[in-house]
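One protein chain is absent from this view; the other protein chains keep their places.
Up next is subunit A:
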Amino acid sequence: MPDTTTPASAAPGAAPGAPAARPRRDAGTLRLLLRKPLPTAGLAIILAWTVLGLLAPLVAPFEPNRPDTAIKLLAPSAEHWFGTDSYGRDIFTRVLYGARLTLWTGLIGVGISFAVGVPLGAIAAFRGGRLGGAVMRLMDALLAFPQLILAMAIAASLGPGLLSAMIAVGVVGIPEFARIMYGLTLSLKEREFIEAGRALGLTTPAILVRHVFPNALAPLLVRASLGMGFAILTAASLSFLGLGVQPPTPEWGVMISEARGYIITGEWWLATFPGLAIATSILGFNLLGDGLRDVLDPRLRTSR
């Protein structure tokens, strides 16, 4: 259930699948990140959406799903900040409730991509040979599909719904993570500390977990953050197309889908505000991802 979203799950240090990093390092990364204005803005946007989504039941002025035809299609006003929709539901309220669904979908989607793609890429690179080749060709095959079309095919075959949308978004993202991890592992495995690890008697899984993964974490986190933006957009697109979350659930893609008939008749607020919500949350993750890319360089890290 989306309601179980915890505040930590949207924090940058806790990208899905990442091990619990020690507080010291997190603090350093965060401090460096907060020195730059754009990533700070990105982080602020994400935090704002997270808090608003979590506190939606407390913050939202109205019920998200109760129709009231007496007040339908009202323009934005002091009472209804974002106006009301064709059933008289408050759009501001629905956008807030939509935030938690959206973030949750993004997290699960990226989590699936990460949890499947990273081990696949690592093993393919480490084992190499026929197995590695086969895995990476499969990834190439997945990448050959336009991503949205592939997501639609998967969601449609699983049957419309929130879970299908999450799985579809997750599967579509797997090859990206696999390829990044593949490349990183290929270069890392030639490094001397990997050989030194072998000379210390470590097993291959231990080397992958202890020596390869931590050194690949920075680019993976960057990808995860950028991937969140993509996941949010894809999930919203699936819902818009009727393959994801179903009405009347307050979800941004669903809201735009319901609003599309009113754009030309003048009720611009129906589609604009959910659209802005999608745009800002993606912007937030992209700004954060770019910032992380600059900051998460082990050479910039110190013990103090």
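One rule holds in what follows: contacts are C-beta pairs under 8 Å (C-beta built on N, C-alpha and C of every residue); 3 or more make two chains touch, one makes a residue touch a chain; residues count from 1.
The criterion applied here is as follows: contacts and distances are computed from a predicted model.
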{"item": "Complex member absent from the view - protein name from UniProt, among \"Tricarboxylic transport membrane protein\", \"Peptide ABC transporter ATP-binding protein\", \"Glycine/D-amino acid oxidase-like deaminating enzyme\" or \"Sigma-70 family RNA polymerase sigma factor\"", "value": "\"Peptide ABC transporter ATP-binding protein\""}
{"item": "Contact residue for the chain not shown (choose from A:L148, A:L202 or A:L283)", "value": "A:L202"}
{"item": "Contact residue for the chain not shown (choose from A:H80, A:R94 or A:H211)", "value": "A:H211"}
{"item": "Sole contact to the chain not displayed, among A:G129, A:G159 or A:G266", "value": "A:G129"}
{"item": "Interface residues of subunit A (partner: the chain not displayed)", "value": "128-129, 191-193, 195-203, 210-211, 214-215, 217, 298-299, 301-303"}
